[in-house]
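Every protein chain but one is kept in place in this view of the complex.
Naming follows writing order (A, B and C), and every chain is counted from residue 1.
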Amino acid sequence: MNGFSEEITLEGHIIDSGILSKVWGTIMDLGGEFDLQEIRVGRSKNETSFARMKITAGSEAQLHRILTALQDDGADIISRGDVRTESAPIDGGLPDDFYSTTHFPTQVRLDGHWVDVSGTEMDLVMVVDRANQSAHMVPMADVRQGEQVVVGHEGIRILPPQRSRSRELFSFMGSEVSSEKPKRLVIEEIAVLMRETRSHGGKILVVAGPAIVHSGAGQYLASIIRAGFVQALFGGNAIAAHDVESALLGTSLGVALHNGEAVEGGHRHHMIAINTIRRAGGLRAAVDLGILREGIMYECIRNGVDLVLAGSVRDDGPLPDVITDMAEAQKKMRAAVQGTEMALMIATMLHSIATGNMLPAAVKVVAVDINPAVVTKLADRGTFQALGLVTDAELFLRELAEALGLNGD
Amino acid sequence: MNGFSEEITLEGHIIDSGILSKVWGTIMDLGGEFDLQEIRVGRSKNETSFARMKITAGSEAQLHRILTALQDDGADIISRGDVRTESAPIDGGLPDDFYSTTHFPTQVRLDGHWVDVSGTEMDLVMVVDRANQSAHMVPMADVRQGEQVVVGHEGIRILPPQRSRSRELFSFMGSEVSSEKPKRLVIEEIAVLMRETRSHGGKILVVAGPAIVHSGAGQYLASIIRAGFVQALFGGNAIAAHDVESALLGTSLGVALHNGEAVEGGHRHHMIAINTIRRAGGLRAAVDLGILREGIMYECIRNGVDLVLAGSVRDDGPLPDVITDMAEAQKKMRAAVQGTEMALMIATMLHSIATGNMLPAAVKVVAVDINPAVVTKLADRGTFQALGLVTDAELFLRELAEALGLNGD
Amino acid sequence: MNGFSEEITLEGHIIDSGILSKVWGTIMDLGGEFDLQEIRVGRSKNETSFARMKITAGSEAQLHRILTALQDDGADIISRGDVRTESAPIDGGLPDDFYSTTHFPTQVRLDGHWVDVSGTEMDLVMVVDRANQSAHMVPMADVRQGEQVVVGHEGIRILPPQRSRSRELFSFMGSEVSSEKPKRLVIEEIAVLMRETRSHGGKILVVAGPAIVHSGAGQYLASIIRAGFVQALFGGNAIAAHDVESALLGTSLGVALHNGEAVEGGHRHHMIAINTIRRAGGLRAAVDLGILREGIMYECIRNGVDLVLAGSVRDDGPLPDVITDMAEAQKKMRAAVQGTEMALMIATMLHSIATGNMLPAAVKVVAVDINPAVVTKLADRGTFQALGLVTDAELFLRELAEALGLNGD
Partner (left out) sequence: MNGFSEEITLEGHIIDSGILSKVWGTIMDLGGEFDLQEIRVGRSKNETSFARMKITAGSEAQLHRILTALQDDGADIISRGDVRTESAPIDGGLPDDFYSTTHFPTQVRLDGHWVDVSGTEMDLVMVVDRANQSAHMVPMADVRQGEQVVVGHEGIRILPPQRSRSRELFSFMGSEVSSEKPKRLVIEEIAVLMRETRSHGGKILVVAGPAIVHSGAGQYLASIIRAGFVQALFGGNAIAAHDVESALLGTSLGVALHNGEAVEGGHRHHMIAINTIRRAGGLRAAVDLGILREGIMYECIRNGVDLVLAGSVRDDGPLPDVITDMAEAQKKMRAAVQGTEMALMIATMLHSIATGNMLPAAVKVVAVDINPAVVTKLADRGTFQALGLVTDAELFLRELAEALGLNGD
């Protein structure tokens, strides 16, 4: 192939992580050719590897496509220029060739220097502040007219996660644990990881769905919060309303949690719970007034957990604490997510996907659901830091509380 | 049992509909006794039945519980007084013993006369306007301080759906059709019902999820809209963004719809689509400008379909047409729902549940999803008007378009 | 309707059990009419009810269809003659109008006397031995030429299960417990019921799938067997082979059960396990020789459990203890099922359906699976004695062992 060529290098655990294979595949898939000019393979677990190769394509456009794709794979393109930017044409609107971010750490080259881009998150855009020599990832809607938005693919460096061969919870299992694998062991390892994370002051985020309360597992989650294992909790109106219902009336969705029976007239109970909190002026006020004395919400408030309740179109009420504007809710979640080291997503798809989109690749994610399709969606993060467990949320939380040394009952 | 008693009557297709059995069961479950004083059983399909019985309970409170429960079952309590109301204590807050509505037609007794309550919807409250002798169902959050909210159970009459023995699509199947039953026949009957509904000018609502676009079935839904079978369409940011992506770039989530292959760099496509519409100023503007020339959104706009796009916390962008405030979105949906005779809910749980909550029991509901748990949730409406189909949304829409005489391809 | 009529009576908890409603529905569905001539409704939980009605149909054939259908509903047809029989035309072949059994207790009238039919099981036929005034349910294939097979619907009486209003585990839940309900409570009630059953010497049957071993829950089931809670165990080659694999090699399907990691070369392990048992001469021989020293199979053999391993077309090996002929396997299962009071079906569809078909309606059935569709199939027995739990088999067994006071770990 005569034509347009450019050289790239790859370095790190590029073999263990499958990055080298992926790069070769990408080049061939996109119709390019490559000439392997140098390869040094790490022979043991801790040695890194290095490869240098020349990419050739039939046209400039094709070469561009290949290089852009390789960039997402983590290839470093040799002797490139600075990052390019264009002005945002309107508030909340982008120049045509805007660069859409990944959830990997990213750098841009400004005046010949590589600069870390702050606020790592997928599907955002990058705005460069040339005066301060800084760059930030921001949602499309937050871009203001005239801001310098990164376009094209030059001067951008992505640092995808690399995996060494040392055995870890988050890699040995692959990304998904079916219900037919031994999960008790995994739960114990999750508990170990939570303890380690807390021992160095790391932040743990829980995203929780209402089935936790319906199934009577609210008590286990409450005890985990009380013990200091949760720094931020995301959910919706439903988990909060039913948690309050269970604290005030002993039911969830009208089903008595002490014996599993439907209570006559119980369909009103969550409305009563919501009304009670509305009249008190909110969850915190209800705690302060002694109305709300137990449960997940109570423990969040008493233990200073960063609680974000994001509304949805199906909400009854809602509770006054629920943020009904989605832009506002995302802003609060984005703020609360900062610094998270570990995230547990339990029995909720909507809020988990929303949260997952905001989490950098490096955050350790545990997704638990009884529906394999949900687990697959959540655990498929293109990282070695996500673990999906197909199991029952009630029994999972009971086992987790036990593995953390808490008496759930 | 000595004690507190009251007489009730039941009338209509109370045997075919199982109402009589349910009433007997409720009385016994709640610890009461009954004395059947009169029964006339309709002997054929069209004759109605009648029963009169005396309920006895051990305490006033127990009798109250039983009567309240029977009311939801459709029992008419003889010689009752007027409906009782209390003032709402604050804006968006209710008196303690507020009455929570069902999705059945409901009447309240004002000055000895039975008055229809407007705005039938589940889990709302009823506000009485004594000056105008009228009553309305309203969401808790919309109640203003001082308004007269219905409390207790007296003077309220519910008219649950009754089923005669004549064979109908929405009863013969039970409420759920598993993937192992003949669905082609059901799809043909749905098409017949859609035609009948439209022939007398009835309104059809579609609630649609993004998998319709991902699976390449957007074209079938578009043709169904173009043919005039859809008067209102509810969805979220995802279906709209991917529909625009498919119209502009030929992909959905970066997968080419003409051959199913992932397009390199395709993960940016939905962002490009959203940006394009943002810059145009919205979907209608994009249609007017000739930018958007096909697809579901295009057909909605060209055919005057009442389109409500309700946001969620997981949205990218979003499109300018997406309502990000949930209270506002519910208000728009509630308005658009009025007069609906038939609703199709396809491959979306969130928006379908939101919509289902707003629909009176009399609306014919068809819920389609490949996940049996979703179908069960949506089709379990306590009516004989809901039909759940466990099947593939892509092939369902293809068959439906064909059964409606449209050439999908 | 002029025409053909006959009188039926219904007696018992016909209202609580919904039998009366069902009968009325059946008559109307089949185009008949009825005249309610007498009704006495039990007013409290323990009082039974009585109804007598005259059925009228437009033709003899229609009346016949209605009466046959009502019989399955439990109606007693007044002034009927003896049961009719015809000779089986060939071995394993039936006369045209053969009667196909239900899983309810059944009686036939011989010489004016009602005789219990032995061997209650669904989808069998009844053979009458007039000499001994007895009748038996037998599989079609076991009928010998010339035997007297029951035909038509006369002289047959079915006693469907009736439910009084007293609260019981197996009715309050409805037949299915979703993963979103509190299951811990249900597990405790199952443990109570197992204890009660054993305290009066009742027989408990477990049907078990290989996921129990794969998930590391074999130890819990082994401890439940060791404690005497299991009198019969049904399974296939897979659970037995992997149980042996875990006992001999510490893996299941090549995955180490002490840490969840795949062992290199582990795909051979179940073959090694099977070969070892084949060379020993079978499971009992392997126990006697001290080769097999722990696990589910070991405990079954040591504790005199009636073990039936039925083969399937997908088996490797198989183990010498596996019955490869299906007629033989069914015969063994049918024998072992006799006298069972309670059956637990855990994480296996094939063997559970096979077993469920053989169990009389009165047997209490608990079906556990993570797949809701499987649970629905197994728990849908038309009785008030079946309970389905959508949950994780590993954690279920761990909780059950704990609730039975056994230390699983």
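Assume contacts are C-beta pairs under 8 Å (C-beta built on N, C-alpha and C of every residue); 3 or more make two chains touch, one makes a residue touch a chain.
Predicted, not measured: the structure shown is a model, and the values here were computed from it.
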Across the complex, visible chains touched by the hidden chain are A, B, C
Which of C:H113, C:R279 or C:R293 touches the missing chain? It is C:R279
Full-complex touch with the removed chain, picking from C:D82, C:E188 or C:D315, is C:D315
Where C:I39, C:I291 or C:A373 are the choices, the one touching the absent chain is C:A373
Filtering C:G93, C:G146 or C:G228 for touch with the omitted chain leaves C:G93
Where subunit A meets the chain that is not shown, the residues are 15-16, 18, 20-21, 24-25, 28-29, 33-36, 39, 41, 43-45, 165, 178, 372-373
Note that subunit B touches the absent chain at residues 167, 172-173, 177, 179-186, 211, 214-216, 255, 257-261, 370, 390-396, 398-399
Missing-chain contacts on subunit C, rising order, are 26, 29-30, 65, 68-69, 89-90, 92-94, 98, 100, 123, 139-141, 264-265, 267-268, 271, 274-275, 278-279, 310-318, 324-327, 329-330, 333, 350-351, 353-354, 357, 371, 373
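Assume only the chains that are shown with their structure count from here on.
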Most central chain, judged by mean Cα position vs. mean of all protein Cα atoms, is B
Taking shared numbers over all numbers used, above half giving same and below half different, the subunit B and subunit C interface sides are same
Rotating subunit A so its CA atoms sit on subunit B gives an angle in degrees, to the nearest 5, of 180
Distance between the CA centroids of subunit A and subunit B (whole Å) is 33
Subunit B and subunit C have mean C-alpha positions lying a whole-number Å distance apart equal to 38
By the touch definition above, subunit C meets two or more other chains at residues none
